[in-house]
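Note that one protein chain is taken out, while the other chains of the complex remain in position.
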Amino acid sequence: MNSIATAVSMPETAVQEGTDVDHKIEYPATTVGAPFVDKAKLRMRGIDVFYGDKQAIHNVSLDIGQHEVVAMIGPSGCGKSTFLRCLNRMNDTIEGCRVSGDIQLDGEQINGASVDVVPLRARVGMVFQKPNPFPKTIYENVAYGPRIHGLASRRAELDEIVETSLTRAGLWNEVKDRLDQPGTGLSGGQQQRLCIARAIAVSPEVILMDEPCSALDPIATARIEELISELRENFTIAIVTHSMQQAARVSQRTAYFHLGNLVEVNDTERVFTNPEHALTEAYITGRFG
Amino acid sequence: MQFDQHISRQFNDDLEQIKTDMLEMGGVVARQVEDAVTALADADSELAEKVIRIEEEIDEREMTLDENCTLIIAKRQPAASDLRMVMSVIRTVHDLERIGDEAQKIAKLAIQLSQEGSAPRGYTEVRHIATAVRAMLNESLDAFTRFDAESALKTMAADEQVDQDYKSAIREMVTYMMEDPRSISRGINVLWALRSLERIGDHAKNICEQVVYLVRGTDIRHGNL
Partner (left out) sequence: MTKSHALRNQEKVRSRIEQNLKRRYRKEKIFRGFGIASIVFGLLCVAVLLTDIIYKGHGAFFQHYLQLEVQYDPETLGIEQVDESALALANFDGVIKDAMKARFPEARDRRARRELYSIPSTDAPFALRDRLQQAPQLLGERETIWVMVDDDVDAFIKSLDEIEGGFRGRVSERKAGWLMSLYESGELQNRFNTQFFTSGDSREPEQAGIKAALVGSALTLLVTLALSFPIGVAAAVYLEEFAPKNRWTDLIEVNINNLAAVPSIVFGLLGLAIFINFFELPRSAPLIGGLVLTLMTLPTIIISSRAAIKAVPPSIREAAMGMGASRIQVVFHHVLPLAMPGMLTGAIIGLAQALGETAPLLMIGMVAFIVDVPTGITDPATVLPVQIFLWADSPERAFIEKTSAAIMVLLAFLITMNLGAVWLRKKLERRW
């Protein structure tokens, strides 16, 4: 029943087990499909991530193109979130986490102890799984980023940034009359859009989204998905999701991770109708997970 | 191609069910074609009436299968090979139903011809083409059962031969009719039967295309080979 996963984790026993075709699935030496693009916004080469002695990501190389939505899918614990967090160095905050390899943002190295993460995180924003607005007012939530990075010199300027960000996040009409009320008083979907507004307030180039809809109801999810496709015009987006339908709906390319390996990257249409790798096929058709 | 390894066993069963139902329908349709041709050749109007009766059953099967496929899409949102499986079943069922229609047409012609007396000319051609078409139909359903794209491609190639045979049969029938104008009305009925057989061959070819799509994920319809 779970023979694919078994075969992968225990290849030596798989041979004796039977004659099924799927038992012969092994990891590709390199990622199958098209992990590289010509005009890459983010270029990752040979990324390894360790938690202490445990290797969470094995030699992953991937490009994310300008103004493209790349979805990362895979079973729990496959390393997709870990990989996403490499892109704005959020893994630095985890004790004992080590990231090696080349990560370039517009050809500029961003992985390494000498790189300052503060300006990097202004360029690469992040939206988290659970909506996590600050326990401050709606206005303060959005104004926080511009404030700490000194983007507005006058109050009027800040007001404008807040308004544009909220408008872009599709929240302005809902909250314009209660900007001074706590952000945590909004509904889950509104909170998540507030978090997106907060992230885009500092005009980042890339937005990372770590399962942004997993805590939301279907209608709020649909709103966020709609928002993602609108944001694509101005931002490059990398999204980790558990929902394959969501990946299929919002992304242009899909990357499938399995046990810390990047198994396949292909155009989303290709992945969901005729994936190249048997592991991808097994995952998206619900044969293991 | 394995459809018995989903985490959801119900999903396995659903997919298995539509495949079995479709193949069963295929068996009934193949039998219809055989009976229709026999009725025509032997001028057996009873057999022909049976074929016409059974056609209704085929229509019902088509509707049930369509509904089951719709339900699978709605409930499971199949992807990749599962999605191709459902899609090819829907399309194949459609082709099978059309084959059933053609068999019904042949059966109706058989009734008309049997009322007109002894075996006319042209029956040899009909028999010959019918054999080839039935073989194609059976092979295409076999290929579906075994998910065998290779044999499906081979079967498709056989359609060209059927087309040629059909053309030469028509020429021959035209010659007969010119020789003996009294036989024109009967000859036209035979032509109709030949025409139906040729269509059945085309539908069998479509089924083969679905097998290739199902196994390889590539759409080879309309010459996209």
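Letters A and B name the chains as they come in the text, with residue numbers starting at 1 for each one.
Throughout what follows, a residue touches a chain if its C-beta (ideal position, glycine included) is under 8 Å from a C-beta of that chain, and two chains touch if they have at least 3 such contacts.
Keep in mind the model is a prediction, meaning the values are calculated, not measured.
Peer 1: Can you list the shown chains that the hidden chain touches?
Peer 2: Per the touch rule above, the missing chain touches A.
Peer 1: May I ask which residue of A:57, A:71 or A:202 touches the chain that does not appear here?
Peer 2: A:202
Peer 1: For the chain that's not shown, point to the residue among A:90, A:224 or A:284 touching it.
Peer 2: Of the listed residues, the one touching the omitted chain is A:90.
Peer 1: Would you mind spotting which of A:58, A:149 or A:232 touches the chain that isn't drawn?
Peer 2: Reading the full complex, the residue touching the unseen chain is A:149.
Peer 1: Hey, which chain A residues sit against the chain that's not shown?
Peer 2: Residues 88, 90, 93, 95, 117-122, 125-126, 128, 130, 132-136, 144-145, 148-149, 182-185, 195, 198-199, 202 of chain A touch the chain that is not shown.
Operating definition for what follows: only the chains that are shown with their structure count from here on.
Peer 1: Per the centroid of Cα atoms for each chain, what is the distance between chain A and chain B, given in Å?
Peer 2: 49
Peer 1: Provide the residue numbers of chain A that touch chain B in the complex, in ascending order.
Peer 2: Contacts found on chain A: 1, 3-4, 20-22, 244-245, 248, 271-275, 280-282, 284-289.
Peer 1: Where on chain B is chain A touching in the complex?
Peer 2: Of all residues in chain B, those touching chain A are 2, 5-8, 11, 76-84, 216-218.
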